[in-house]
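Quick one: the structure is below, and I'll ask about it shortly.
One protein chain is absent from this view; the other protein chains keep their places.
Showing subunit A:
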Amino acid sequence: MNPYILTILLFAMGLGTTITFASSHWLLAWMGLEINTLAILPLMCQSHHPRAVEATIKYFLTQATAAAMLLFASITNAWITGQWNLEFMSYSLPTTLVTVALALKIGLAPLHAWMPEVLQGLDLTTGLILSTWQKLAPFCLLLQINPSNTSLLLILGLASTLVGGWGGLNQNQLRKILAYSSIAHLGWMILVLQFFPSLTLLTLLMYFVMTFSLFISFKVNNSTTINSLSMSWSKTPIISSMVPFILLSLGGLPPLSGFMPKWLILQELTKQSLAPLATLAALSALLSLYFYLRISYAMTLTMSPNTLLNALPWRLPSNQHTLPLAITTSLTICLLPLTPAITALLTL
């Protein structure tokens, strides 16, 4: 893509998110979300492949619906309460509508159906932007509203963890697996939103770091299916040996840093006397762990005899920038001992 156009689009994406961050008026927040959506659409269909265009259109339709619902909710709130401020939504109808709209925007179950198909149509880099950057603005809004109904967020959260676990079990396309992993992690974030919002932020940031490592590792190998990952040990042996740790960290196994958000969320849920919910959410993480483990089996823990499984990829010299990958992988694996410091930062 023309570098100038790319600059404008990326800048507009950043602008959209920043407008939403900075807003206290509902119209401004909605505007930021719409700018964000519009800016990413050309990025998504830049390859002009029909599948990419299909993904773009699906994304546009769902995000536009969500934004429209958001607008209607804020108008209703303005009609009832007479003001447009973000924090002062005290009536249940607008609040619930906003929560559902934002759930559609980020892809929580049961409003998740667009996510795997959209991610599947994109290339890995755009998929990364979709999974990480695009979640920031809706979460910013979710963190600021007072939830009207305790159970709504809990149902959304639990359903997302379960759907994210079960949905990914039958997949061998990596992008769909990453989509379901995203849904599951978003479920965890929403579970604790009304009790300890800083934990939601922590989970979001940890998820960003972990999924960035994973996306970029897959991109370095230029592979989009599990089968094509099996040759990565000959191309990039060190990345191949690190990916199981990234995957197990995404699955939430101690002593990797992915355990930290899950542990803190479970602690908060048990403090709120929601122990059965905590147990159910923890066990649903095992579902996701199964398909993460399967990827790590294919990539690192078995050596495929190959040349029969897939066409041998050319091992061209790579000018990938692996420094961000190195940083995020280190953070994904080694951050757990810093949990006290991070919890102290959360309560600032």
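Quick note on the criterion: contacts are C-beta pairs under 8 Å (C-beta built on N, C-alpha and C of every residue); 3 or more make two chains touch, one makes a residue touch a chain; residues count from 1.
Quick note on the criterion: contacts and distances are computed from a predicted model.
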If you look up the hidden chain in UniProt, what protein name do you find among "Integrator complex subunit 9", "Small RNA 2'-O-methyltransferase", "NADH-ubiquinone oxidoreductase chain 4" or "TATA box-binding protein-like 2"? "NADH-ubiquinone oxidoreductase chain 4"
Contacting the left-out chain in the complete assembly, out of A:Ala22, A:Leu61 or A:Leu301: A:Leu301
Residue touching the undisplayed chain, where the options are A:Leu286, A:Ile327 or A:Ala341: A:Leu286
Absent chain, residues of subunit A that touch it: 237, 241, 244-245, 248, 253-256, 259, 263, 266-267, 270-271, 275, 278-279, 282-283, 285-286, 289-290, 293, 297, 300-302, 336
